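Here the complex is missing a single protein chain, while all its other protein chains stay put.
Per-chain numbering from 1; labels A, B and C assigned in written order.
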Amino acid sequence: MTNVAIIGASGYVGGELLRLLLHHPHVRITAVTSEQSAGKPVHTLFPNLRGHDLFFEALNSAEVAARADVMFLALPHTKSAEPAGVFLNAGRKVIDLSADFRLKNRETYETWYKTVHPSPDLLATAVYGLPEQHREQIRAATLVASPGCYPTAAVLSLLPLATRGLLDGRIIVDAKSGISGAGRSPALPYHFPEANESLEAYQLGSHRHIPEIEQALGVAVIFTPHLVPMTRGIFSTAYAQLTKTLTTDELTALYRDFYKAEPFVRVLDVQQSPNPRHTRGSNFCDVSAFFDERSGMAILMAALDNLVKGAAGQAIQAFNLMQGLPETAGLDDTGLYP
Amino acid sequence: MTNVAIIGASGYVGGELLRLLLHHPHVRITAVTSEQSAGKPVHTLFPNLRGHDLFFEALNSAEVAARADVMFLALPHTKSAEPAGVFLNAGRKVIDLSADFRLKNRETYETWYKTVHPSPDLLATAVYGLPEQHREQIRAATLVASPGCYPTAAVLSLLPLATRGLLDGRIIVDAKSGISGAGRSPALPYHFPEANESLEAYQLGSHRHIPEIEQALGVAVIFTPHLVPMTRGIFSTAYAQLTKTLTTDELTALYRDFYKAEPFVRVLDVQQSPNPRHTRGSNFCDVSAFFDERSGMAILMAALDNLVKGAAGQAIQAFNLMQGLPETAGLDDTGLYP
Amino acid sequence: MTNVAIIGASGYVGGELLRLLLHHPHVRITAVTSEQSAGKPVHTLFPNLRGHDLFFEALNSAEVAARADVMFLALPHTKSAEPAGVFLNAGRKVIDLSADFRLKNRETYETWYKTVHPSPDLLATAVYGLPEQHREQIRAATLVASPGCYPTAAVLSLLPLATRGLLDGRIIVDAKSGISGAGRSPALPYHFPEANESLEAYQLGSHRHIPEIEQALGVAVIFTPHLVPMTRGIFSTAYAQLTKTLTTDELTALYRDFYKAEPFVRVLDVQQSPNPRHTRGSNFCDVSAFFDERSGMAILMAALDNLVKGAAGQAIQAFNLMQGLPETAGLDDTGLYP
Partner (left out) sequence: MTNVAIIGASGYVGGELLRLLLHHPHVRITAVTSEQSAGKPVHTLFPNLRGHDLFFEALNSAEVAARADVMFLALPHTKSAEPAGVFLNAGRKVIDLSADFRLKNRETYETWYKTVHPSPDLLATAVYGLPEQHREQIRAATLVASPGCYPTAAVLSLLPLATRGLLDGRIIVDAKSGISGAGRSPALPYHFPEANESLEAYQLGSHRHIPEIEQALGVAVIFTPHLVPMTRGIFSTAYAQLTKTLTTDELTALYRDFYKAEPFVRVLDVQQSPNPRHTRGSNFCDVSAFFDERSGMAILMAALDNLVKGAAGQAIQAFNLMQGLPETAGLDDTGLYP
């Protein structure tokens, strides 16, 4: 059993880490921190956890380091630097779900996040926590930067092409996200009467996941996120020019081969669309590839649960790798349908 | 490990039995039948199960009896009689999720279901599968009639009062159900553009769950079901005159005491409302009691997931009792929130 | 043409007053006030109004009085007293959509609203603005207290029985509301991921619409409001003991007769349920009556759009009466379906 702490656990990602880690066969949760909710039982924020007698606590980093071996940080960006430093110095392992250690290039971070990087010295240590791309590095890592929800979907939909050198020039990623992706803080765009029967694009050309996708794939990206009236789920539709002409069958075969050993990527049949409904609550990412013969472009689709494979589940997948556990430990939820 | 069969597995309840039983630590699924879907992998109907290589089969009852020790029947009413008879004769145990064995009185069944009872001889054998009410009988049963979704919610919200003899005269149950309760067959009232932003009452005074609630509680019931735009979930609001005046605190204490050993009933704090959102995917039923001092009436509320505690989960809870397993085996899903 | 002002126009009710009054054939909007949105075009808050060049202004009551003949007040409770006093003294007419003048008894107001009444001297002047109950008084009124959304639904579902003296003892009203009824200010319960796939009761025994329903019907009321995942709409289910036994046909005939001249109440056929979906955007209230022969109780249902017949539309209906206009002027929208 590994003692783990969840830092900044009062948001939806924190709740999902709790839900999953409470059933993880090799985990004991020894600290759950939240400044604003300190003293409350976790079920006051996450009513599905009623019956578990965990409480939020206000702990400083040293106190947490004394209690746990692995830390999940679910803090806003720029807030992970201090605790990450303390934990790493204390010989602990850190899985950071913020954006702070995802971009290898400090200037890129500072440009897109419009802030000074809080701990550039840790950038070389950090491993980007996408198991399908960096499995071996994650196994050896002490600091994992868990990917963003949009990048996970976009990158998994394109990784076979990028890896095989088939991407020709920039790609277009048109992504659609459920509203839990915006977090748990109420605001007008997420107010039910505003968000229901509603669909809009946002942050055109300026979303902070752009450099993350570009870094992972090594190509330039045009990225347009849209907010759709679902609670959970991301759907990513990518348009790519390839360096050679393929049929949809060939493209699908290539994806099947590339992902054949992956426990959480399911390549769908030809002409089947992924659907976040089919991954809700699970750590799966469903992927589908189509070659449009009229235009010669490939259309690459992925769907996942933004709070699981797009956040908490993926972090636990990295945790399993770091701890030498079965990669799927604690992640066998098949998801809820309908 | 017990070998189990799921008969008529192509509906939402069948899918939910599959989802839960696939993770049950003491179960091996040895037959999944469906006439219309025979030959298809189960994930073609239940895409969350992609990755499991189970197939629907068209099997007759003797073939099923040869494969399994316990049968879950998820068939339309009047269709359970034949297979139940065959299985029981073969020494198997049967958990029937249809209405056929829920009502002890054959005439009541025939009046409300407007059909001849298909096997009245089995009525004496059948045990009503509400563990909170009939735990010991279920342990010894060979044929369990698993309760309907509305009755589970309504009865659990009122059982402490009925058991303690506190109900004074008839009760009113105003219930609200998500649309998966209507099943998986498309029809105009469940067509998304019709069901979304929609709310209506149906089957006033004639819903077939009325005699079931009355039988369980021993009082006359006025029952009005409403269809609300949710996928899953039932909310039941009951209004009851009591034989004595209580405060809400006393009423809540009485409920807490009554349900103190129940693994799946959570009595909420005073002035907290249950919410099906908090039980989604789990086998919990959340209950809350309020005494309205102005009128002297009690308001009793319950929420649950109609496909889990209202169907598949409850059937598995009975299965666990029948097999001498821990009652919560395979039912530890905390549910998905948000 | 009448010059009208909308005071406190930045909420959903204000937006609905604008939508309807902009198409009213006998109205010119001469002032739209909002302190917090002063200077902004109305379409920044109500994007459906893009194309109209109206602006919010911060005006004091004297300035408004100089511009308009009739004022619609869409302010929080206790805030209507000052402007209402100024407008009435200036010889203007006032339609107040807050709760301040709805309850004739000052103590009742102070008990339920837990505040000192801001202008008890105006209570005798105010007319409760339910045209189906007080049409003639509204015609002559200078100050109309427009009813709340729940009371409109509940009272219209029961008014024929109350008026004919058929209600025997207290009634139970189980009501279900869409989320726009909670207003436009974001808060956690209305955050999309919380409100979607969600249903809960609130303010048990203490909702401020209870005394309003009791005053209108002259009987004691048990009232339980529920929040359901719709943007618009209220559904009210009332349970009443009658002083005599009726068939559903007789009850329906009685309702048809009672409402035969009403332009905005539609009595449905026997066994048809109202549905807020059928009234969305329109000023209609659909009503249906059922007599449960097993129990001898009547079940009375109503559905309406909480922002139209439950607020803005009803206020305009009163305005038409006060101004001697056709009662349906500006209210001929048939509503949007699906």
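Keep in mind that, in the parts below, a contact is a pair of C-beta atoms (placed from the backbone, for glycine too) under 8 Å apart; a residue touches a chain by one contact, two chains touch by 3 or more.
What you are looking at is a predicted structure, and each value in this text was computed from that prediction instead of being measured.
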Request  = Could you tell me which of the visible chains the hidden chain touches?
outcome  = A, B, C
Selected from A:132, A:194 or A:212 as touching the chain missing from the view = A:194
Task = Tell me which residue among C:48, C:206 or C:247 touches the hidden chain in the full complex.
result = C:48
Query = Quick one: which of A:110, A:174 or A:332 touches the chain that's been left out?
reply = A:174
Residue of A:117, A:280 or A:309 in touch with the missing chain, whole complex considered = A:280
Message = In the whole complex, not just what's shown, which of A:42, A:287 or A:301 touches the removed chain?
response = A:301
Remark   = Note that chain C touches the chain not displayed via residues 12, 15, 19, 22-23, 46-52, 180, 197, 231-232, 266, 275, 277-282, 284, 286, 332-338
Chain not shown, touching residues in chain B = 12, 178-180, 184, 186-188, 190-193, 195-197, 229, 231-232
Note = chain A residues touching the chain left out here are 170, 172, 174, 176, 178, 193-194, 196-202, 204-205, 220, 222, 224, 226, 228-233, 235, 237, 239, 271, 273-277, 280, 290, 292-295, 297, 299, 301, 303, 338
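Everything that follows uses one rule, which is that only the chains that are shown with their structure count from here on.
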Message = How many angstrom lie between the centres of chain B and chain C, each centre taken as the mean Cα position?
response = 39
Query = Any idea how many Å lie between the Cα centroids of chain A and chain B?
reply = 36
Note = Multi-chain contacts in chain B, i.e. residues touching at least two other chains, fall at 197, 231-232, 275, 277, 280, 338
